[in-house]
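Only a single protein chain was left out; the remaining protein chains are all shown in position.
Labels A, B and C are assigned to the chains in the order they are written; within every chain, residues are numbered from 1.
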Amino acid sequence: MALDLSEPLQKVIDGLAEDFSDALIDVYQSSGDTFVRIKPEANVEVCRYLKEEHHFIYLTDVIGADRFTSEERFEVIYNLVSLRDRERLFVKAWLEEESPEIASITEVWESANWFERQTYDMFGINFTNHPDLRRMYMPEDFEYYPLRKEFPLLGIPGSIELPSSTPDSEHEI
Amino acid sequence: MFGQYIPILILGGVAVILAGLFMALSRFLGPYRPNSTKLQPYESGMDPVGEADERYSVSFYLVAMSFIVFDIEVLFLYPWAVQYISAGIGTLISMIIFILELLVSLIYLIKKGTLDWEINQFEN
Amino acid sequence: MGLENSFGDSYLTTKIDTLVNWARSNAVWPMPMGLACCAIEMMAFAGPKYDSSRFGSEVFRFSPRQSDVMIVAGWVNYKMAHAIRRVWDQMPDPKWCIAMGACASTGGMHRCYGVVQGCDNFLPVDAYVSGCPPRPDALMHALLEIQDKIRTEHSVTLDS
Partner (left out) sequence: MSTEDISKKKSTPTFFKEHQKALYKALEDKNTSIEFREKDPLGTDMVLNLGPQHPATHGVLRLALQIDGETIEKAKLDIGYLHRGVEKVAENKTFQEFMPYTDRMDYLSPYSNNVAFCRAVEKIANVEVPERANYIRMIGCELARISSHLLWLGTMVQDAGAVSYFLWTFREREKLYDIFDQIGGHRFTISHARIGGVANDLTDSAMAMIKEFVNTFPDELDAWHKTLDRNRIFFDRNEGVGVLKTENALEKGATGPTLRGSGYAYDVRKFKPYSKYDEVEFQVPTRLEGDNLARYYVRMEEMQESIRIIRQCLDKLPKGPVRTDNAKQAYPSKDEVYYSMEGMIHDFMMTDTGICPPEGSESFHSIEAPKGELGFFIQSDGTGHPWRLAIKSPSFANLQVLEKILDGEMIADSVLIIGGVDPVMGDSDK
């Protein structure tokens, strides 16, 4: 496919192709952004490589997505920015459906801490050796993962408790 | 002799009456429905964590002590300040010496570090 | 308990009623439960142009102990509902509640898992204000509704 990459991005793709040829699965462009799909096991090395060699020093976001296909259902997308060459690159990894698991990249970028907690909260993707993997938004007592496609939009009634509407002056002081 | 204290007594009386009136009004006219949540300490919407009578850190205690020392110093200055002109030069000098002594204690306090509350901070 | 039940429903207690209601209605201190965009309109409601202190609700106390009306401004999340209920319980009686905006009244446009569909599921609401966010004069109208409600209350003999 015609990849009209800008000059620095071309260097990045070539660098990736020869260093991580086995981990690199697919490189494609969609409406102006370049996406690199890698194997989930190699995400920490690829991210560290991109950070040290190609000056991608700023992690903008870690995005989870639910492809709702039978195999390789969940998707983790890292949104990287290189300030020096003014480029933005997306690194992707697809994960299996039952017990989706990927290594946490908090040791490469500290800002991944909260982004990964949010993806865990929304999709249930488990980030191994994450400093403190807790739910970001929903309370810990909530057992579902809201952004999965099978979770109903209106929520499951009774999954989160509501406060009692009767003032507890009925109970004793 | 007794006459000059009348204004103070009136002032005290009015103060007591007013305070009593407001307390009684709010007690009798206002609704009083205590319940367990209402009597709990307010922790901005959350359950209070730990009891309130934890031990305080030392710095509060030191500042309180130094406050008492300088407060009493002001107490001694009042009677002198009322008629310092007629009291003559002698009392002025003794007052200055008195103030200087307490100045020494203030410098000691500052050197000891009771007034700076910063914890030295490495990296964050 | 106190003055009122010794007099029963007589001339004196109606007079005390009007006095107490007059005092309460003209100094309704809001407890701003500012959650989302309605909170910005609530700030404008207290700000220089719409100036809520003309109607006696000058003081935006953030502690529940010194406030009379709780203005729930913004969509109510399930996680926040408990904190709101706790603050409501900790407000001294007599207290009233304004559900400001479509989201506080009925969940508004947020028909999804995170939002309680209307804060009257767990709060006794006295006045609903429609609008998203309602203009400050709409909130002022709600405040005047609350003041009318206070004036006609039989408050003193109520608490015997």
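In this section, a contact is a pair of C-beta atoms (placed from the backbone, for glycine too) under 8 Å apart; a residue touches a chain by one contact, two chains touch by 3 or more.
None of the values given here were measured: they were computed from a predicted structure.
Undergrad: Which shown chains does the chain we cannot see touch?
TA: Taking every chain of the complex into account, the missing one touches A, B, C.
Undergrad: May I ask which residue of C:Val20, C:Val87, C:Val129 or C:Leu143 touches the chain that does not appear here?
TA: Counting the whole complex, the residue in contact with the absent chain is C:Val87.
Undergrad: Touching the absent chain in the whole complex: find that residue among B:Met46, B:Ala81 or B:Leu102.
TA: That would be B:Met46, which touches the missing chain.
Undergrad: Can you tell me which of C:Asn77, C:Ser105 or C:Gln147 touches the chain that was removed from the display?
TA: For the chain that is not drawn, the touching residue is C:Asn77.
Undergrad: Which parts of chain B are in contact with the chain that was left out?
TA: 43-50, 54-60, 117-124
Undergrad: Can you name the residues of chain C that touch the chain not displayed here?
TA: 33-37, 39-41, 43-44, 47-49, 62, 74-75, 77, 79-80, 82-84, 87, 109-115, 132-133, 135
Undergrad: List every residue of chain A that touches the chain not included in the displayed model.
TA: Touching the chain left out of view, chain A contributes residues 30-33, 35, 57-61, 63-66, 77, 79, 81, 83, 86, 88, 90, 109-111, 113-115, 118, 122, 132, 134-141, 146-147, 151, 153, 161, 163.
Quick note on the criterion: only the chains that are shown with their structure count from here on.
Undergrad: Quick check: how many Å separate the C-alpha centres of chain A and chain C?
TA: Distance between chain centres, rounded to whole Å: 43 Å.
Undergrad: I'd like the Å distance between the centres of chain B and chain C, where a centre is the mean of that chain's Cα atoms.
TA: Measuring from centre to centre gives 36 Å for this pair.
Undergrad: Quick check on chain A: which residues sit in contact with 2+ other chains?
TA: Each of 167-168 in chain A touches at least two other chains.
Undergrad: By the touch rule stated above, which residues of chain B touch at least two different other chains?
TA: Residues 33, 35, 37-38 of chain B touch two or more partner chains.
Undergrad: So in the complex, the part of chain C that touches chain B is made up of which residues?
TA: So the residues of chain C in touch with chain B come to 1-4, 16, 20, 63-65, 82-84, 86-87, 89-90, 92-94, 155-156, 158-159.
Undergrad: If you look only at chain A, which of its residues touch chain C in the complex?
TA: Within the complex, chain A touches chain C at residues 137-139, 146, 151-156, 159-160, 162-165, 167-168.
Undergrad: In the complex formed with chain A, which residues of chain C make contact?
TA: Where chain C meets chain A, its residues are 78-79, 81-82, 84-86, 89, 111-114, 116, 121-124.
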